[in-house]
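The following block contains the structure, expressed as structure tokens.
The complex is shown incomplete by one protein chain, all other protein chains being positioned as in the whole.
Per-chain residue numbering starts at 1, and chain names A, B and C are given in the order in which the chains are listed.
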């Protein structure tokens, strides 16, 4: 085994909750809010913990949901997103009259990376009305502009140059940036929305060569909305090996449980079971591989797949459908957060229902 | 007739040849070049004639063609376009190493206005390679970037702000701007490409609220490539009334021509006939309307259609097909003009054919 | 004038109201229903009047509306469409349990002809559920299938062969066919929905080479839903010349009306004015052309435009937007007519509003 170099595998994740798990910072203070089956986790990284995680200092809100197939679930998710985004705008000191610039990163031509551009398609923009004659615009609407900077392969231009060029000429008061992310966990893919006030950073995003766009670099608050839409093969394999251990442990504990035996193995959902195996048992099941820590495991799989060109970034088959629905939910929620009129209509509909 | 107000109808045309006709500047010096059935007309407007026409001083090249249905005609048009665009780049003093920024104006969601964005889709960009390491880029390629600024209704931002913002950050040496135009003549619609070194001006373009983008405003040469894709109802009606007079005149002259009588009326192409009617004949055929000058006629029709909301901007039914083909021809030709390698390949194919 | 051949110009219109006007069948019995600003005209053509108009015997419902820019107007139109389509289904003796096959004619690649395919995209289909296990499908849903047969230029197959082939294998009880039509009147273009129980006939539709699909040919009821999306240049010119006469008449009558003179000519909406000119006045204004009947006028214009290839079929510039909205309204309304569950939800929303 000494031949296999276990040097640190650089986990590529843009999700703070994944990073926390990987770095064993599990004791970091988290606030959780439950709205039906949708859970929001709020984490504040101070300078020290940010450094440990190689992330930026700031607030991170992670919204986790199961499914958005039908329209009522899309509506529920939208309501939670409006609430949490409003909360983050308040934390960032953004006022009702502040001018907003919404930016959709990514590549419209590549489905898993098309989230940002698709969100922008449905943002309600008003800047040109304010420019023409502000006295004519109802106070129920905010000054909003929106833009798709495109990708370097199509424009030849770094997207941060596009964004900064437009900011310099249009002087917005704050930015909202939407981007597709990479997950380091199968079960977060297309099932998580992450909000943060820390902006966009190098190496994040599906098309991973972003320059930093943050309050530090451009002087105005930058709210980032990210959805993980791809995952790499290392993650899939590593997760599966952990699941093997977990299932083995689950079956062992339920060995003498007669009711358990009546459930077909295919329906024994062991996901919430806490793996509880001795080192001996792990080795028996999975040899040396079974005894590795998760990080070491990922390093090993990375070393196996990379030399032969198989460390694919993959995306679930139904990604077209999910991106379509998620982008609608996100754009509608942003509109409702930004424009008081739409927010009131949302509240009206919610009170009608009850 | 005194009841009908003949105040000047503002002909909305972006084509210089139309303006020249409307303003009776027919004695302006023109150079013509014929390439098979494709004709290029070159006009230079000096300060004086530019003022008369309410156009900018500079060189205008108008390429007129009949049809681009099949691929061999598309190729021919492409070859002419490469030649004429190269000529205009030379007139503008652009050097082989100058950095180019190509901009596609218009709205991708509205077919007749989608030409600019569709051209950009196929521009070969290289700027990011030069930025990364210029020594790695073959001298056969020029530094090119390309961008779609979108429309104000979708972004909230005036497209000139987007363009100027990006120019300030990326410092190109010259601009090529592609835009869809309005024709004031049915037979130029989708059958003309206009090249000029005067840039883009207020009120031009299908989505007619452009700010000026020209060498005068941004300090670098601005080459504009325009294709008329829409026409208004006033033009259609006015053209038809002129055609009535022309056909009447043609039939009169051929009254006693027996061979003429053998041609079914539906096949008597009178288009190149010079109308030759007395005032009396015109009045007999079309009353007071027949006696109007073309400008007065357009004013009258404008006055008839506008109050009832029928002065539609229309576009031929097959516009989707034509825009698709034209945008391919234009993007390929721009690529061949800009990158020596592609230009050489074009020359090679041409010499292979002969 | 004897030189100009006035043989009958074949007016190409698929709208029954246009045909009635053209054929001077104005005394045909019509029922009108007003819903706000939306008007439905119901006409029944018996065998005799059908022959006069060269149309099929049956019921024709014409829904006329002004504008569907905003969502509340789209909703209103939808409600009217549900009501009228339900009425026509009842007239045709269609029962709640009858199986429906919805067909969208036309070419997705050509915007004015894409209405049919776009409607099909949003039809709620259930046939495969009934096929799998009818006992599992709620009685609130009807057995519905939907199909886009494509166009001959893309498939090589006559669309009626596709439709008949599928009907033979799937045995629906009735058909609903959606198609884009040609208008012979500028002001009906994109502002009319025509419903009829007579099916689809040769030469109708934008891509005008349909074979007949009707109860007579396939043995089951065929409901056709048509929207005029294109108009030809002959129509535009002819309409404009009529407008000239009308405006002249209007101005003459209001010559001494001092209040009238205060209205700028550009705002004098004369559309509902009844033209009231003597033959002398018509000749004075428009010469021999002014004295033609509408049919003769169209023949003349047709003879002028056709030899020089300028009898374009055109479509308003904003056709992309309108087709998008109209297809949504139509598909939603069909779904509400066909599926009791969706119908109930519609009724619920309507009663909530009042």
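We adopt the following convention: contacts are C-beta pairs under 8 Å (C-beta built on N, C-alpha and C of every residue); 3 or more make two chains touch, one makes a residue touch a chain.
If you're wondering where the values come from, they're calculated on a predicted model, not measured in any experiment.
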item	value
Shown chains touched by the chain that is not drawn here	A, C
Which of C:65, C:147 or C:174 contacts the chain that the document leaves out	C:147
Listed residues A:28, A:50, A:137 or A:244, member touching the removed chain	A:244
Per the touch definition above, residue among A:28, A:50, A:91 or A:233 touching the missing chain	A:233
Subunit A residues touching the omitted chain (full complex)	1, 3-5, 109-113, 186-187, 206, 230, 233, 236-237, 239-241, 243-244, 247-248, 251-252, 255, 265-271, 282-290, 300-301, 303-308, 310, 312-321
Hidden partner interface residues of subunit C, rising order	120-121, 125-128, 131, 144-148, 150, 152-158, 161-162, 164-170
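What we mean here is this: only the chains that are shown with their structure count from here on.
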item	value
Target subunit C, source subunit A, minimum contact steps	2
Dominant interface by contact count, named by its two chains	B-C
Where subunit A and subunit B are represented by their mean Cα positions, the distance between them in whole Å	47
CA centroid of subunit B to CA centroid of subunit C, Å	34
